[in-house]
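What follows is a single structure, written as structure tokens, with notes after it.
With one protein chain withheld, the remaining protein chains of the complex are depicted in position.
Which chain is which? They are A, B and C, in the order written, and residues in each are numbered from 1.
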Amino acid sequence: MELAEAIGRFVPDGSAVATGTCLESMIPFAAGHEMIRQRRRDLTLIGPIADILFDQLIGAGCVVRIQAAWVGNVSAGLGYAYRRATEQGVPRSIVVEDYTNYTVALALWAGAHGMPFVPVRSGPGSDIVKDHPGFAEIASPFGGGRVPVVKAVRPDVAIIAVQRADAGGNAHLWSHFGITEEAGLAADRIVLLAEEIVDQSVILSDPNRVLFPAFMVCAVVHCPGGCHPSPVQGHYGRDHPFYGEYHHATRTPDGMAVWLERWVYGVPDRAAYLEALGRERWDALRRLRSAPAAPVDYAW
Amino acid sequence: MELAEAIGRFVPDGSAVATGTCLESMIPFAAGHEMIRQRRRDLTLIGPIADILFDQLIGAGCVVRIQAAWVGNVSAGLGYAYRRATEQGVPRSIVVEDYTNYTVALALWAGAHGMPFVPVRSGPGSDIVKDHPGFAEIASPFGGGRVPVVKAVRPDVAIIAVQRADAGGNAHLWSHFGITEEAGLAADRIVLLAEEIVDQSVILSDPNRVLFPAFMVCAVVHCPGGCHPSPVQGHYGRDHPFYGEYHHATRTPDGMAVWLERWVYGVPDRAAYLEALGRERWDALRRLRSAPAAPVDYAW
Amino acid sequence: MVAMPGLTPGEIMVTAAAREIRDGEVVFVGMRLPLIAFQLAKFTHAPRAVGIFENGIVRETPSQEFLLTMGDPPNVVGANMCTRMSVVMALLGRGRVDVGFIGGAEVDRFGNVNSSYIGPRSKPKVKLPGSGGACDIASLAGRLLVIMSHERHRLRDAVDYVTSPGFLRGRDQRQATGLPGGGPAALITTLGVFGFDAETGEAVLQSYHSGVSIDQIREQTGWPLRVSAAVRETSVPTSEEQAIIRRLDPQGFWTRQATG
Partner (left out) sequence: MVAMPGLTPGEIMVTAAAREIRDGEVVFVGMRLPLIAFQLAKFTHAPRAVGIFENGIVRETPSQEFLLTMGDPPNVVGANMCTRMSVVMALLGRGRVDVGFIGGAEVDRFGNVNSSYIGPRSKPKVKLPGSGGACDIASLAGRLLVIMSHERHRLRDAVDYVTSPGFLRGRDQRQATGLPGGGPAALITTLGVFGFDAETGEAVLQSYHSGVSIDQIREQTGWPLRVSAAVRETSVPTSEEQAIIRRLDPQGFWTRQATG
């Protein structure tokens, strides 16, 4: 499926969207940019640390609510769009529900199991849990005092990048997983962005690398380079300067508009974006040292 | 480390032991037999469905308590030793705390996180949760009625079979995982039985296949064939007739004694056990069809 | 399309069970008859059904070899996903499983199943293996299918011990308990097939297997038998179905012995 169609069909206005769930890597920026291009509105964004993706969606006015542990620019500092929205309501005010990494992972885990809530290990003593609709304390039925809990979070859709998928939604993801499994299992449906589309036999040859049953996947989008500037293990490295450039460019609302015009509104799709990035820069990020996994045989 | 030393040092009398956590496959029978040979007493056995391993330990008088979802003989029927212990107190009476597969997985999950309890999705309406010290119901702080919960379970030790490990405790396990991850993370320490000992570089080449940090592993035992008669993907198939033979042989306490003498007390270690099994039978189980996993590159 | 000679109750049961699976459904598969029923459904009317095994396996294609347990290596090869039990249980917990199968030692007229204790729990006459995943499936699957050998001591008015809740003492009671799954949809025995009353949740005989009389069923049923007005003979397997069953269970290990 084309990315525009996947976002058009499965991420309507008002959706609760979990994405950027691997933390600093494998962030499906292409999907975020498509939401911006389609002028999606009133989204709830759910994630741990989605680097500058959430800042961009906030700056473009797509977001009404954030349920996250961290929003900013991991290697360059604060997120100006996030600051403008929360401090000045520009381009619109947003509701921020702060979590910690561990508690947002657990909230999604509870959502994945259909549980109403789950105990957490952090929260007490922090102002994060004060006046927060998602946190409470209860008595333990087994003695030992009060137990902090977090309410389940269930995204409407999780948008997840993978190295390879087949057309039916079976996929392999490798490197660190962050909260990807919990977010996907908690969501009503999953949109996959795959660097490569492969034959089903490739995926089925190694079922331990599969995080989700294919019946939860509503769209498989072939989108090479879809995570730039974040890295994809085995495909491309992190474009560190891009984050600094974004940071400097988006200091003002006008700068944000210029940036969005250049990298989002001004390009119809990811292929055009990569062209705008320039062949040389993109090739440099794809010049990698091989690190093959030792063979495994599922002999039977 | 030799298996006898690992069991001697890390599984003292009175231990709570999680094992057989992959369900019907990769059951570390060799470790169970070593516990029997060392006349371990007052063990608590924790697991989902450990096929005939738990029945053997019960029959040998090693067990005081069972926390499991199922104890029997998966392909041949009931477990006679389990029946004798629970119905007649022979060779000794045992305490049975029944769980379901899902709830024992969750109890261990809570133990892995240091949580006192966790909500469960099953239990209400079942007699399993009645008069059970591990189950309770609490009010949800977010509305919506009573919520059933299970108390955390924390084994002293998890004994886990893997296909390959390095000497430092880094290991690869493939095929279905059952509740292995939860059990290992919940336990104070982990004993690994590995079909193969490999160089650390093999394990580190594919860190996604590693379930536990090496610092949790207190012993790595090289124990080829340690899971017979249960199967190990990539190494050997399931010895189906062995389960039927066990079933028929252990119908009476005397039969149990004869079986234990033949397969446990009468053999000093796993190598001798495999010899007693016979070269031909063992070779037949190792005649496998290859099913290699598609290559993965962690290129960077 | 007429069945081959030597039709067994196991083959009729497998066929009846297979027909309870609709195309595209997500099925929590058990071992023995349910596994063969799932595979039969895949090869006939439900090619897009998905099978889930509690050890952590998700498969869209049947295994290439006969399985004695779900952990047999052929069940891993060709699987779509091999993961932790808690992941596949989350699919159940989140309500994504349409149908689940369980067996047991006893069932009662509200579809409650006992696979734990015959006689009092404190001093059991027989200690059975326990729930495994049966209670989880019974509590959480959209529809529950129970497979049972039809004998009077197994089909009881009330089981000694509820391992896996059906409708408890009636649909209302299950609902009050807050169990998310839909409860028993069918009880498939060696003699016939029961549905469950839409109001009360009581088992109602829908069909009797070929060669079995309703009186025979009444005699082997430990509660006052209710019979549907539309009761009929259970559809026998077509020759195609029977051929598939015999290919799936070549030794008749599960389908040519007395019980599932």
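Quick note on the criterion: a residue touches a chain if its C-beta (ideal position, glycine included) is under 8 Å from a C-beta of that chain, and two chains touch if they have at least 3 such contacts.
Keep in mind it's a predicted model, so treat the numbers as computed, not measured.
The chain not shown here is in contact, across the full complex, with A, B. When you scan B:V64, B:V90 or B:V210 for touch with the missing chain, the hit is B:V210.
When the omitted chain is restored, the residue from B:F54, B:F135 or B:Y298 that touches it is B:Y298.
For the chain left out of this panel, the touching residue among A:V74, A:V90, A:C218 or A:A294 is A:V74. The chain not shown here is touched by just one of B:D51, B:E181, B:E195 or B:D239, and that residue is B:E181. Contact with the chain not shown here comes from a single listed residue; of A:A6, A:I49, A:V63 or A:M115, that residue is A:I49. Although one chain is hidden here, its contacts on chain A can still be listed: residues 22-25, 48-49, 51, 68-72, 74-75, 78-79, 82-83, 86-87, 96, 98-103, 105-106, 109, 121-128, 145-146, 174-182, 230-231, 233, 237-238, 240, 288, 291. Taking the whole complex into account, chain B touches the unshown chain at residues 111-115, 170, 181, 185-186, 203-204, 207-208, 210-216, 298-300.
We take it that only the chains that are shown with their structure count from here on.
Here the chain-to-chain distance from chain A to chain C, counted in touching steps, is 1.
Legend note: the chain whose CA centroid lies nearest the centroid of all displayed protein CA atoms is B. As a whole-number value, the distance joining the C-alpha centres of chain A and chain C reads 40 Å. If each chain is reduced to the centroid of its CA atoms, chain A and chain B end up 37 Å from each other.
Chain B and chain C have Cα centroids separated by 27 Å. For chain B, residues that reach two or more other chains under the stated contact definition are 121, 174-175, 233, 237, 288, 291. Among the residues of chain C, those in touch with two or more other chains are 57, 73, 76-77, 82-83, 89, 93, 180.
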